[in-house]
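The complex appears here minus one protein chain, its other protein chains still in place.
Here is chain A:
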Amino acid sequence: MMLRIKRVPTVVSNYQKEETEEAAAAARRVSGCGRNCLNKCCIQGAKLPLYAFKRVNKFKTEMGVHGHEVREPEPPVAFLDSLVLGEWEDRVQRGLFRYDVTACETRVIPGQYGFIAQLNEGRHLKKRPTEFRVDKVLQPFDGNKFNFTKVGQEEVLFQFEASEDGEVQFHPSAPIDVENSPSVVAINVSPIEYGHVLLIPRVLECLPQRIDRDSFLLALYMAAEAGNPYFRLGYNSLGAFATINHLHFQAYYMALPFPIEKAPTKKIISTGSGVKISELLNYPVRGLVFEGGNSLEDLSNTVSDACICLQENNIPYNVLIADCGKRIFLLPQCYAEKQALGEVSSELLDTQVNPAVWEISGHMVLKRKKDYEEASEENAWRLLAEVSLSEERYQEVNALIFEAIARGDDANGGVAESVIGEADAKPKSGGEVDAINKNSCPAMVSGTPECLVLHSGSRYCGLMIRYCFYKLASAMTY
């Protein structure tokens, strides 16, 4: 049985048509679409600004080895930040957005967390609801539907790639390398805040909406490069209110803390690569927080592994990348499923709030004045509580995630264990590591029913033991 819901899809491009029109246009196979898109018909000879970021371990450069590097007193607006703001403002003045988002009334709802409510009547004006399949997180790319090769070139702000030579490069007008599809940043013509953009990894490869290690790392690099804790990136999987099945992240500016960022957390474990994983406490949606890591890549890979695990287990989820890429929130959800099964109250459905990453983070975009005026922390909490997985389901999902992370951690090898007592030690040869760690956990033998099924992999072993102890300790405190 296929689960479906009806909702109004967000128009993110001026070239996005109703589904029926889209299919008809595809059927006609019109060649040379007559405008400025990114497809083969128009892309030849096209040029866009190119921002090449420095592929560097951001965490290390901040601290230096023995103390502090000499830095400017307060860094001025970072270059990428200026580029996004400037290009976005340029499109504002060219009239490319469907409405002026800065004219939308917004306020912080009084309360403990400070949920943010916005009255935005223009976002879904005149759009008919479309059917969305919500029971499959992984769906193949469908070229007949709207995708980002169909956006106009004027909607693309710049290409975003890793620099070849380790220095930040900017070319105001660079050709698009069709053979090695660039990643691009485009505007969202129905913004929910100033600077609302879409990051589309390798746009011409037409990847479906699913996270992989490379794309997630690209998103983290963007967050780190922008260097602005108020410029956050978000991701919605299919089934968690992604509108378009073409791999993309969203981002915008909000110079306020999101409620989710204020929620207390409780550390679960640290992985072998230094990533600290905590759970959210006292927040309506249950989720995990990832921080730290010996490098940006380590943090990225840990989170990606968790996302890939959820995808493969068909669990819809949202991701918020906050604090310049230093704090990442992973939130599995089940609202769409409930909606399809008719389990959501009509009161909540009437608000037409689709709880995607921004809503879950605490930024509610409301279409009706009544909802805006009556917005309260209890209402927001009640809606978000419906989004959350139940405690039992959440624990089951966590176990899956930790298993996947432990496997990924183990496979990486990389930095040696603290048991060896060195920082930044080069990875030892496989034999040595196993020998040391066999001594560390003689009690753990694979195959015994009483203990967890543990492989001989040392880091997997260590991580799962720690997770196991965390669960036991939590159980004991109740």
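By definition in this document, a contact is a pair of C-beta atoms (placed from the backbone, for glycine too) under 8 Å apart; a residue touches a chain by one contact, two chains touch by 3 or more; residues count from 1.
The definition used in the following text is that contacts and distances are computed from a predicted model.
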Among "LOV domain-containing protein", "Failed axon connections homolog isoform X3", "Cell cycle control protein" or "Alanine aminotransferase 1", the UniProt name of the subunit that does not appear here: "LOV domain-containing protein"
Which of A:V8, A:A46 or A:L85 contacts the chain that the document leaves out: A:L85
Candidate in contact with the missing chain, chosen from A:Y194, A:W381 or A:Y394: A:Y194
Options A:G152, A:G287 or A:G462, residue touching the unrepresented chain: A:G462
Residues of chain A in contact with the chain not shown: 59, 62-68, 71-77, 79, 81-90, 93, 100, 102-108, 110, 114, 116, 168, 170-172, 194-195, 229-230, 253-257, 261-262, 264-270, 272, 274, 278, 291-292, 294, 323, 326-327, 415, 417-419, 421-424, 439-443, 448, 450-451, 461-462, 465-466, 469-470, 472-474, 476-477
